[in-house]
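Apart from one protein chain that is not included, each protein chain of the complex appears where it belongs.
The letters A, B and C name the chains in turn, as written, and every chain counts its residues from 1.
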Amino acid sequence: MQRKDYLLNPVEHMKIKAPLTVDQLMRQFSGSGSFSAGRLAVACDIYEKMLRDDECTVFLALSGAVIPAGLRALVSDLIRRRLIDVVVCTGASMVHDAIEAVGGRHYKGSWLVDDRELYKYHIFRIYDVLVTEEDYVRLDYQLAELYSKIADERKGEPLSSREFTWELGKYLSDPQSILRSAYEMNVPIFMPAARDSEFGFIHWLHSSQQNRKNTLCLDAFKEVPEICNICSQSPKNGMIVIGGGVPRNTVQSAALASKKGMDYAVVVTMDRPETGGLSGSTLKETISWGKVKDEADKVMVIGEATMVFPLMAASVLERLGEEFQRKPKTSTGEN
Amino acid sequence: MQRKDYLLNPVEHMKIKAPLTVDQLMRQFSGSGSFSAGRLAVACDIYEKMLRDDECTVFLALSGAVIPAGLRALVSDLIRRRLIDVVVCTGASMVHDAIEAVGGRHYKGSWLVDDRELYKYHIFRIYDVLVTEEDYVRLDYQLAELYSKIADERKGEPLSSREFTWELGKYLSDPQSILRSAYEMNVPIFMPAARDSEFGFIHWLHSSQQNRKNTLCLDAFKEVPEICNICSQSPKNGMIVIGGGVPRNTVQSAALASKKGMDYAVVVTMDRPETGGLSGSTLKETISWGKVKDEADKVMVIGEATMVFPLMAASVLERLGEEFQRKPKTSTGEN
Amino acid sequence: MQRKDYLLNPVEHMKIKAPLTVDQLMRQFSGSGSFSAGRLAVACDIYEKMLRDDECTVFLALSGAVIPAGLRALVSDLIRRRLIDVVVCTGASMVHDAIEAVGGRHYKGSWLVDDRELYKYHIFRIYDVLVTEEDYVRLDYQLAELYSKIADERKGEPLSSREFTWELGKYLSDPQSILRSAYEMNVPIFMPAARDSEFGFIHWLHSSQQNRKNTLCLDAFKEVPEICNICSQSPKNGMIVIGGGVPRNTVQSAALASKKGMDYAVVVTMDRPETGGLSGSTLKETISWGKVKDEADKVMVIGEATMVFPLMAASVLERLGEEFQRKPKTSTGEN
Partner (left out) sequence: MQRKDYLLNPVEHMKIKAPLTVDQLMRQFSGSGSFSAGRLAVACDIYEKMLRDDECTVFLALSGAVIPAGLRALVSDLIRRRLIDVVVCTGASMVHDAIEAVGGRHYKGSWLVDDRELYKYHIFRIYDVLVTEEDYVRLDYQLAELYSKIADERKGEPLSSREFTWELGKYLSDPQSILRSAYEMNVPIFMPAARDSEFGFIHWLHSSQQNRKNTLCLDAFKEVPEICNICSQSPKNGMIVIGGGVPRNTVQSAALASKKGMDYAVVVTMDRPETGGLSGSTLKETISWGKVKDEADKVMVIGEATMVFPLMAASVLERLGEEFQRKPKTSTGEN
């Protein structure tokens, strides 16, 4: 590179006039182009580009506790507007979704409360969000019955986690539920670590019931070709990662195993690379594996998702406009 | 607390319809009320409250490199609209401001560039922002002359850093400059570590010039009663902290030494408390010292300031409306 | 508390004379007692206490990439010395272990290398550790055959992840292997997200082979009662958590579901609580759930595990002495 090539784009300082729409603010972030504001603006550009690219299947990898913290309706709405094609998430995320679908709630609290008192009151804390044990118990009993029903219908034939979430979505009637929305829109939800959540303990409850004919069996490996085939059959693939952990790894590994590599990648995380863990690993590192293509549009935003992801969504929805339509992805198949 | 007291405020899941103004989004964050989104919404409420409280003097503590990264015009505009009464910042922040005031620029770059090549080209990198050595040199020579002029006018009488920034603001004519805006609006700017910046090296240049009659002397301690008196004479005090370091410590210590304690406090940082450093210390900790009052409205937002602070500003400006007027604080005195 | 109660333990400043053994250094950390050094000293005390408590079952929750980064022999040795009773880990950790067991290696690299070149050379990067594609491929083919053999022996009867790792340990002959050591010492290894690793893709390879009679089935839920019963049958339980993610959640949930609550807890992580994710959540938060007891000995060390865990191990091994013996835990059952 020549010296002058480094000096092509002066920072345009943000001008904050009120009122600004979210996307107008994002344009200011884009002009400035630095640090997290600049990265966030790039993330919006990439998400918009994914959505306008007819060939691209959009994966959402979801970890952490953003669902109880207020992003449930947002994810659900994005699914219903076909702005997400495939979800890969932790079991806990869908447990939180289901708790609300069967009438439970999450409550605003504080991280400074007396946890011994909460314990006494059978209230559980997730940083500054609270949830009651009774809301868990209500879910437990409803789903234990559902497990038995599914097991009988399938006669013990193992399900993949995708089939399992499809059954959950079929069962839950709450239209705001992520599981329900995905079921109605034929958006697959994978939960590679479904066992590591209340779904696992509900299974224990279900399997220890007397007079049970069949036991639900979740085949851990069955989903591997399912998700890889989605990548493989889609001309292009893009991912939006919230957090890290198993969901990020599963999506990236599907891109690798299907020998496609992601064409678009946005990662929103607070984790850092120096521990060597997958969650904080850079997108530069993914290139060595072929998980994300070298030439992909990609960016990592260092920030907390309850703040960053709604900003991205609001900005991109504003750009797309109400009339924007995306076609369902045939590659995500039917159940 | 009773059990039911913990369960008063269910999380209202964010509904992201487009277009949303920034403050409409913030209302969604507020309803959800959790994690960083919830904290950011509280931060906006507190900043609004500070501004509507006629008795409150608003301190901005500014560290890090947010000025070259795009926040220069924003800070300048807030000063001109009287939405900040006192600034405490690193020397580097005002060096970056002055570089642009005398015709220099910052440039959008990448953290993945070849730093050896930048070195060869005399281009300096600040994460993903670039600045040329020649822009520093231009500033050096202009300010070295200004130092000599000030020294002659003052006949070697020592200045406080507040007086020094007032002289800088008087000299610079760029209306977008933070230093100039503060000068025009009579907003004091303190730089407790002025020496730790190009201002220190300019002094070296200035003091080694031949035929110099007087040398500019910056009295490090002279500002201590100046800033404490502002706190002391103001019925209430509030602070917005960007980053941490010396600016945060100076503002908090002024509240302590003046035996006032902050009535309002917003801290935006990515630092964490476990190192024991001041930058990541919690607002809870400040209570033990009396730096912030126990009953103060206060919140710490874990996030990067180029993203968080414009969001706060846009939201609060929208709430206040164009006609909103704040009176100048007599306590900040004149020069 | 009285005022004087806060002032009982003055900081004793560390005196660093050389040579110091690791435990002598830890005693200096203990006297000082602050920040991460103090927390680390407490972590050593807790691990020692767990091991000297005949009633306590010690769980190791392992995530991140510490195995390829040099902790493989350490974990293996701890298992062989009966200083860990149960392992819960990511699939990737055991893939890394198995790669070396069948002759592969990990290599020291740098995070600043050209990842496009690595891609071209079929070398994968894990922060600053490198591993070749051919070492993965060798494992793939060996294990695909093993899967078929197991499936035939079990005639398609589903395995839990614990049974699966037992089969792996039985197959691998390398005495330094974690899987092998655990097999020989009858230490159960749980991999709740086994599917999210090369083990999942090996299954794809295995299941698509022609002339295959049976397919290996990993029942995701089968391990839930297995791990809960270990907690339940042990008079006391303790956990050492490296990182966070699914392993930490699984161990904590087992303590919750078995209505025991951990009696001892050490968490080593770089994650932070403000995202609301499980990985960075405080031990204080776990009390509300009953995952860890209020009265438990517990500490969270903010640090990277390749540095912290060997320090802990070296310090505790020094305290215990060579002659120290721990009995096998009958609660961990046999295969």
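Throughout what follows, a contact is a pair of C-beta atoms (placed from the backbone, for glycine too) under 8 Å apart; a residue touches a chain by one contact, two chains touch by 3 or more.
Keep in mind that this is a model prediction, so the values were computed, not measured.
Only one residue in the set C:Arg162, C:Lys236, C:Lys284 or C:Lys329 touches the chain that does not appear here, and it is C:Lys284. Although one chain is not displayed, chain C still touches it through residues 1, 3, 6-23, 25, 28-29, 31-38, 40, 65-66, 68-74, 77, 105-109, 112-113, 117-118, 121, 123, 127-130, 132, 176, 270, 284, 302-304, 306-308, 310-311, 313-314, 317-318, 320-322. Residues of chain A in contact with the chain left out of this view: 34-36, 272, 274-276, 302. The chain not shown here touches chain B at positions 63-66, 68-69, 92, 111, 115-116, 118-119, 123-129, 158, 161, 192-197, 200-201, 203-204, 207-208, 216-221, 223-225, 228, 243, 245-246, 249-250, 253, 257, 270-279, 281-282, 284-290, 294, 304-306.
In this text, only the chains that are shown with their structure count from here on.
At the interface between chain B and chain C, two copies of one sequence, more than half of the residue numbers in use are shared by both copies. Farthest chain from chain C (centres taken as the mean of C-alpha atoms): B. Between chain A and chain C, the centres computed from C-alpha atoms are 26 Å apart. Centre to centre, using the average C-alpha position, chain B and chain C are separated by 44 Å. For chain A, the set of residues that touch two or more other chains comprises 65-66, 68-69, 118, 123, 127-129, 270, 284, 304, 306.
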